[in-house]
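For this view, one protein chain was removed and the others were kept in their places.
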Amino acid sequence: MLILHCPYCGVDAEETELHAGGEAHLKRFGPGSSDEEFEGYLFHRENPKGVHFERWRHVNGCGKWFHAARCTNTLEVFGTYSAQVFEPPQELQDKISAKRPGWEWRDLKGSDQ
Amino acid sequence: MSEALLKTALSGASSDGFVRVEELGPQGMITLRGDFDSAGFAAAVKKAVGLALPKQRKISTGKGGSVAWMSPDELLVLVDYDQVGATVAKLNAALEGEHALVADVSDARAFFRLSGADGAVRDVMAKLAPVDFSPAAFGKGDIRRSRLAQVAGAFWTPEEGVMQVICFRSVAQYTFDLLSVSAETGGEVGHFG
């Protein structure tokens, strides 16, 4: 059972306080978008074995959404960060590169170190 | 309006195990949302309740009531039930021009008090919430939102040997039963002394 640090209230919350919200950093496509764009937004999801970025909500707590970077294979948590960003902070990306050199996720690429 | 008409969720139910559980109230509660970084917001709270903004996961108490940190943009203001209307009005007036939300939620909650030996009170809570209740991790002035078994709850310890718990009004009976069964004699854990 996971523990994630809620960056909003500072609690190391166990999974029973949290609600999983699927993949992070999706770009919304609304009216005017092509069928392909809309299909990608609505249905296409990453399913990596390794580095992944997710949305979580501290539902039995402060109620805030946040982002988590973790390894789906070992369940190692690289970090949690604000929900109000379009991509993971560089500092966190560097930390992941140190632990998982050469990681890739959608358009993001870690360094090989 | 007659006071006699007011009914809390459980009409002041209580139980005595190795910890006493009692329903308190009615208790005035106001949800206040706004920008904590705005000077105007902090000034309004100070003006209406006489208290500075509490730090993360803290509750501060003064003569006029208490203010609890609920999230980075939400406070819970506790005042006497008959002061709620006046306090809401004061807050709204002081927040004129600020983007903020003030809502009376006094009736939306049930309010409980656990009392007994400090360790025993912590033992009861630790049966229900996935929270470290050791005095070092959770002391006077701390407030925590979490879950109590299957429902959301918030709690703080105003003094040694006392825990105050709030939950939604509709699940008052469930929460009271949870606390009472956890405090039943024979279930002493002795973990927190």
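Letters A and B mark the chains in the order given here, with residues in each chain numbered from 1 onward.
Here, a residue touches a chain if its C-beta (ideal position, glycine included) is under 8 Å from a C-beta of that chain, and two chains touch if they have at least 3 such contacts.
Throughout what follows, contacts and distances are computed from a predicted model.
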Undepicted complex member, UniProt protein name, chosen from "Peptidoglycan-associated protein", "Potassium-transporting ATPase KdpC subunit", "Peptide/nickel transport system permease protein" or "Aminomethyltransferase": "Aminomethyltransferase"
Partners of the unshown chain among those that are drawn: A, B
Residue among B:8, B:66, B:87 or B:157 that touches the chain left out of view: B:8
Contacts of subunit B with the absent chain, listed as residue ranges: 1-2, 5-9, 26, 31, 33-34, 73, 99-101, 103-109, 123, 126-134, 137, 149-151, 168-175, 177-178, 181-182, 184-189, 191
Where the missing chain touches subunit A, by residue: 1-3, 14, 21, 28-33, 35, 38, 42, 55, 57, 59, 63-65, 71, 74-77, 83-84, 99
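Simple rule for what comes next: only the chains that are shown with their structure count from here on.
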Inter-chain centre distance, subunit A versus subunit B - centres from mean C-alpha coordinates, in Å: 33
In the complex, subunit B residues that touch subunit A: 56-57, 70-72, 74, 130, 144-147, 152
Residues of subunit A defined as touching subunit B within the complex: 8-11, 14, 16-17, 60-64
